[in-house]
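For this depiction, one protein chain was excluded, whereas all remaining protein chains were kept in their positions.
And then chain A:
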Amino acid sequence: MRVLALAGRRLLSSLPTLLLILVGIFLLLQLAPGDAVDALIAQTGGGADTRAAAEMRAQMGLDLSVPAQLANYMWRLVRLDLGFSSIYGKPVSTVIFERLPATLLLMLSALSFAFFFGLVLGVLAARRVNGWPDTLISTLGLVFYATPSFWFGLMAIVLFSVHLQWLPAGGLEEIGAGYTGLRRTLDIAAHLVLPTLTLGLIFLAIYLRIMRASMLEVLSLDFVRTARAKGLDETRVVVRHVLRNALLPMVTLIGLQAGTMLGGSVVVESVFSLPGLGRLAYESVVQRDLNTLLGIVFVSAVLVICVNFVVDLLYARLDPRITP
């Protein structure tokens, strides 16, 4: 009940955030010169037939005032209609939902990878603080954090795909191989290994540092001494008393970084030519496809809000002190 009340309130309070993001992006894009019609004409290489252009604008509602366009857009959003992409010739929702799975898959796998190994390495480093495992892990973390992810991705392709030929260099799956079932799953997994590592390593470095720091902090607290005085051995002290307390800052961080991760996926999707949201966003900016871009912003914002929502619930589950 406590968790449900918290959940409901968090969802309600995220609505203004969503609205603010959409209005902000809409207005920002209005400042950029040119619109979808210009881009379409430029793409078809056609001359400037002003009347045809004006007709197209009227048809798309681009001749209205900015507030009217904004109002139109919002009204359509309320009915979950993201509009029509003139560049792709499909409804925006179709375009986005074709691309969403790849991004979700990438985010989820990178997050799990970073979280799990960040946690394990952080705990190991904290248990042997200032010993050689700690130094090694901390140095590795710094290297991962300092390396730009595109470079890391490119080098991984050179090594694992070109030289060793262990893993595919790009794409989400072997197109035209016609795999089904388990074989297809394995194929996709193989394609995702390098992108996941590339996107996840930076986050792994962050999580590992946070986990190490918060483990050290919790280990110095009084209740850990109480646990030892009860006769618990070190492993059980860590697993039963320290870990859950130390996890709290990590969980907060996941929520905060969901957005950063979406941003990072633009680069990784480009390097590994994955058909995901990040690349779609880049393409629609270049092509001035306002509807698609707004759709992507909407979906990304919803995604980040969802992740934060789950994180909040998780946090409330982990920490009984949170009151609704």
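Here is the rule we use: a contact is a pair of C-beta atoms (placed from the backbone, for glycine too) under 8 Å apart; a residue touches a chain by one contact, two chains touch by 3 or more; residues count from 1.
As a working rule, contacts and distances are computed from a predicted model.
Novice: There's a gap in the complex where one chain should be. From "Multicomponent Na+:H+ antiporter subunit C", "ABC transporter ATP-binding protein", "Protein DltD" or "Phenylacetate-CoA oxygenase subunit PaaI", what does UniProt name that chain?
Specialist: From the choices "Multicomponent Na+:H+ antiporter subunit C", "ABC transporter ATP-binding protein", "Protein DltD" or "Phenylacetate-CoA oxygenase subunit PaaI", the unshown chain carries the UniProt name "ABC transporter ATP-binding protein".
Novice: Please pick, from A:V37, A:M56 or A:A227, the residue that touches the omitted chain in the full complex.
Specialist: Checking the options A:V37, A:M56 or A:A227, the one contacting the hidden chain is A:A227.
Novice: For a quick check of understanding: of A:T196, A:N245 or A:N291, which residue touches the chain that isn't displayed?
Specialist: Here the residue in touch with the unshown chain is A:N245.
Novice: In the complete complex, which positions of chain A touch the hidden chain?
Specialist: 5, 9, 12-13, 221-223, 225-233, 236, 240-241, 244-245, 318-321, 324
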